[in-house]
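Submitted below is the structure of interest, expressed as structure tokens.
All protein chains but one are shown in place.
Moving on to chain A:
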């Protein structure tokens, strides 16, 4: 029972990071019908840029406290990723807007390789230790549950960003234009919406969320690496499909469900497999889920809207 509760807490933390990344996939899919496979690598760039900024600050402004240093590093990384997201859309995807769907998909995979290779050239192939500016030491256990300050921060930041995004999309003029463009580019332009701008904004918002997710991911695990975006990217994509791709609520739900299943599964995988597998095989769960969803409910948990886009 204690394991279950503990793994639930851990699962919610990981799941909320998956949810933030999944939002980027689902927003871009909703508006362009494109799976942006480079999204996970934007997360990686976010983490490494933050790492670089924090290193520099620790050298040149050592008097700055830990939290201000982290916030400054995060801000730099968010801005860099916003520019990166815009640039990717502008240079790689925009000219393929009316091309057959396979062309932008392959381009996305190409952008992913490009970002990983560039990051490898800049930061090398080694794992970098990511400074743990928010403590990863567990607090006094509450009812036997261990939770760390960094986990609390991740939960709070993710929840805030998700609420903000939902409000933006559902309550503002920009959000209305985003939803209108997602449904019908042509008619949206007839309303005076500059759809190119709306699409660019969608990439920029998604990339900002990926940057935050990258910094949280690295803060939680204490490492950063040029290929670190691949697995969380793929899992967040799974989460988006699980929730119903194109659907914001679905991405959040899918992220949390995936995080929980993975985490709880990891806690019991030894028992389940009679000692044959251990918790380092936890990645199995994400892809088993992806397979099951695609077979039995290809539109995802909340998605009945995929049909009219495909």
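Quick note on the criterion: contacts are C-beta pairs under 8 Å (C-beta built on N, C-alpha and C of every residue); 3 or more make two chains touch, one makes a residue touch a chain; residues count from 1.
Here is the rule we use: contacts and distances are computed from a predicted model.
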Per UniProt record, missing subunit out of "Phosphoribosylformylglycinamidine synthase subunit PurS", "Gas vesicle protein", "ABC transporter ATP-binding protein" or "Alkyl hydroperoxide reductase AhpD" is "ABC transporter ATP-binding protein"
Of A:58, A:189 or A:223, the residue touching the omitted chain is A:189
Interface residues of chain A toward the undisplayed chain are 173, 176-177, 179-180, 183-184, 186-195, 305
